[in-house]
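Just one protein chain is left out here, and the rest sit where they should.
Order of writing sets the labels: A, B and C. Residues in every chain begin at 1.
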Amino acid sequence: MLEKTGIATREQIEKLLPSPGRRAEGPYAVMECFQKIPCNPCSTSCAFHAILPMDDINDIPSVTPDKCTGCGACAAVCPGLAIFIIDESKGGGTGTVTLPYEFRPLPGIGETVKAVNRAGEVVGDAVVTRVLPGKKTKTPLVTIEVPLSLVHEVRFIRCEAHQEEDPSVADTLREIPAPPQTADIGEQDDEVVICRCEGVTLREIRDLIREGYTTVDEIKRISRAGMGPCQARTCGPLIAAEIARMTGEPLGSVAPSAHRAPVKPLPIEFFLGGDTE
Amino acid sequence: MENRRITDHPILDFSEGEVIPFTFDGKPMEGRSGDTIASALHANGVKVLGYHFKTKRPRGFYCAIGNCSSCLMVVNGQSNVRTCTEPLLPGMKVETQIDRGVPDDV
Amino acid sequence: MNLPKSASVVIVGGGISGCAIAWNLANRGVKDIVVLEKDTLANGSTGRCGAGIRMQWGAEKNCRLAQFSVNFFENANDILAYERDIEFEQSGYLIIAANEAEAQQFRKNVALQNSLGIPSVFLSPEEATAIVPYINATQFVAATFCQKDGHLNPFHTTDAFAIAAERLGVRIFKHTEVTGIEVKNNRIESVDTTGGRIATHIVVNAAGGWSKAIGKMAGVDVPVYVQRHQILVTEPLEPILGPMVMGFSYNIYIQQVPHGSIIMGRSDHTEPRDFRTTSGWKFIEEMTKTCGTLLPYLRTAKILRQWAGHYCMTEDAQPIYGPVPEVEGMYLACGFSGHGFMLAPATAELISEMILGEPLTIDVSDLDIGRFKRRELVREQSVV
Partner (left out) sequence: MMYETDLVVIGGGPAGLMAANTAAGAGASVLLLERDRHLGGQLIKQTHKFFGSEKQHASERGIDIAALLGDELKSLEDRVTVWTHATAVGLYDDGVITVDYDGTYRKVRPKRIVAATGASEKFLSFPNNDLPGIYGAGAVQTMMNVYGLRPGKRVLMIGAGNIGLIVSYQLLQAGVSVAAVVEGLPQIGGYAVHASKIRRAGVPILTSHTIVRADGKESVESAVIAEIGSDWKVVRGSEQTIPCDVICISVGLTPLTELLWQAGCEMRYIPALGGYVPARSDRLETTVPGIYVAGDAAGIEEASAAMVEGHLAGLEAALSLGCGGDGCEEERADCLKQLSSLRSGPTAEKIRAGLSCAHGCQTPKRRDEHA
């Protein structure tokens, strides 16, 4: 599920594809943009008016496949790097995928790279057939040749250099057993630092709330939390949240402590240059 | 030691800045022009900048914009210098801070 | 927690005075005491003050009041069975004289103080530098010093009184504002609050800056006014200052609290008489100028925060203690003019004695509200 994993489903992808006839004719853009977000560079960048103008900037881009030439202009400008140019017309059982690739090093033409799917899994090898360095956009477009069966799967590549330094992280996660300790902040609250400046822990804060100090100011006065150099920038909201949690008060009714000048620590000598008017 | 400086980046150009020598707890180190004290230390693999005066817990770089107090160090004898925003200058004597510190001429 | 229907004594104000009076009364066996605080404890002048205490005064009464309080504070953690620490640090007060006239007054002060058993000494600038090594000795002609003076943590001290009072049955209501006082036949009958009505015949007006408004509710004109007073605090440093340094002509008090922060404040008599607690930039400029001149070695200490509170002032800068002739049952403990914190133990003792009709430990009959009408003002020069 896209909203949970970041991976679009097969059904979502299939809906984007042009008719089989159009697919056989030549390259076309696939816009893997499924969410209404305020963004329209794809439609304004298309010289062929193949992407419908957006009345509402939040519209999901809509491609007219017959107007699309597969030029890739939209893929180079898409801020979400969500546009891919697919070409299934070459014959010989292979097709090409043109994808945005903002990583270093850029692969060279003819280089064999790992073909990677939407989940980050290697699904085969691919040969780089074209590299547009994207001097202006700084979004290089890399075209790779893959078996036709993979043109709707492969969305990323991994070059040799990357493979060595980045083992499959998902695998690592599976290999590590659960730790023996049970995890519950409730029992470890003396290791949770709320006020970094004054070194006040969550346990101290919780003890004070239990004693009846239920405002940020009271806790500050007794514990010094928030009196340090950062003036509660980091801990203030955490203390308010803990008060709200323990008392059941809405967070909005837990008043923050007053803000005073200066907003950053300044030496006494700093002010000696001023003259009173 | 791991090299933490990015040399090849797809979007940004990081030119090799001028070398700036300094010391950390007496050890000679090198930063680059454009570095803050904390960024130079980070480039040299230094993670612990001080210890909290009360809890004695180690403190490191945290906000990087001068908001918090995590990066306070002793610089040229002056305590409580916010090293994440203080530019690195040649010959600086940077030391781990373990207490509240004192004014520089005490 | 609901307000009780009635109380033997209602104390208005949850600052150091109100909490100390509540504890003192309860400690003498008085039951059904209620403290009403419109905000949180120590939220007014108490929590914003410098929390110093000195016995070096120029008037005998003030010396005695402070002496009583110092004696109390020395054992307060035990007396109040406080689990935290009120942080009473008897690091002394070094009071500097800017000119000969002031030095003359200080000589008299020390003689008076010594006669009362207060161990203060008169010092030359050189002798003063032995106590505060980094002070700029060219800036004053003489000084006095008393090691027994010091300062406390105002939050913890108020907290200590409040917890001890509650242990003795006192009920403290925070976030409960007094909205009216019912007076019948010149006698207090009840107190109206945002939490309901409490029947009582005794109200202690310890409302600091708001004591005038509380008085008015009972038809009493309390002759006080409110002025903003500002303070600043630095980052914590290792112990470097030693005693509190104070100068009347210099208009400064500066101290390092046990935690390490340096706190300094000054007065500005041109402040308008209002309830503003906003901060001002002129204060920082004046304060840093004085500090930079007097204690130049602190110039690199970094200021973390400036804040403001009130001085609840009287015409003679002395407190108003005791009953009000026109309304039976109202007791005043207000108008401290910047010294309410340090006097609190004595205040509590005296107000309790007045309420219970016992002889006064220290005669403060001349600090009554009537002195203003009688034009018998009390004089004390040694104030910031």
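Quick note on the criterion: a residue touches a chain if its C-beta (ideal position, glycine included) is under 8 Å from a C-beta of that chain, and two chains touch if they have at least 3 such contacts.
Everything numeric here is computed off the predicted structure, so don't read it as measured data.
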Q | Visible chains that the absent chain touches, using the contact criterion stated earlier | A | A, B, C
(Q) Touching the hidden chain in the complete assembly: which of A:I37, A:L148 or A:M246 does that? (A) A:I37
**Q.** Sole residue of B:M29, B:L49, B:V74 or B:V102 that reaches the chain not shown, by the stated touch rule
**A.** B:L49
Q.
Even though one chain is hidden, which residues of chain C still touch it in the full complex?
A. 276, 278-281, 284
Q: Since one chain isn't shown, list which residues of chain B touch it in the complete complex.
A: 2, 4-6, 9-12, 14, 34-36, 39, 42-43, 47-49, 52, 57-67, 70, 84
Q.
I need the residue numbers on chain A that touch the omitted chain, in ascending order.
A. 2-8, 32-41, 44-45, 56-58, 77-82, 102-104, 116-121, 137-139, 155-156, 158, 165-166, 168-170, 172-173, 176-179, 181-185, 188-189, 191-194, 196, 202, 233-235, 237-238, 242, 251-252, 256, 258-264, 266, 270-275, 277
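The rule is simple: only the chains that are shown with their structure count from here on.
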Q | A-B compared against A-C, more contacting pairs | A | A-C
Q) Distance from the CA centroid of chain B to that of chain C, rounded to the nearest Å? A) 44
Q. Roughly how many whole angstrom separate the Cα centroids of chain A and chain B?
A. 29
(Q) Suppose each chain is reduced to the average of its Cα coordinates; what separation in Å results between chain A and chain C? (A) 56
Q. What parts of chain A, by residue number, touch at least two of the other chains?
A. 228-229, 265
Q: Find every residue in chain B that makes contact with two or more other chains and list them.
A: 53, 80
Q: Could you pull out which chain B residues touch chain C in their complex?
A: 53, 78-80, 99-106
Q: Give every residue of chain C touching chain A within the complex, in rising order.
A: 40-43, 47, 84, 155-156, 159, 233-236, 259, 261, 279, 281-282, 284-286, 288-289, 291-292, 298-307
**Q.** Contact set on chain A toward chain B in their complex
**A.** 102-105, 138, 140, 193, 196-199, 228-230, 233-234, 264-265
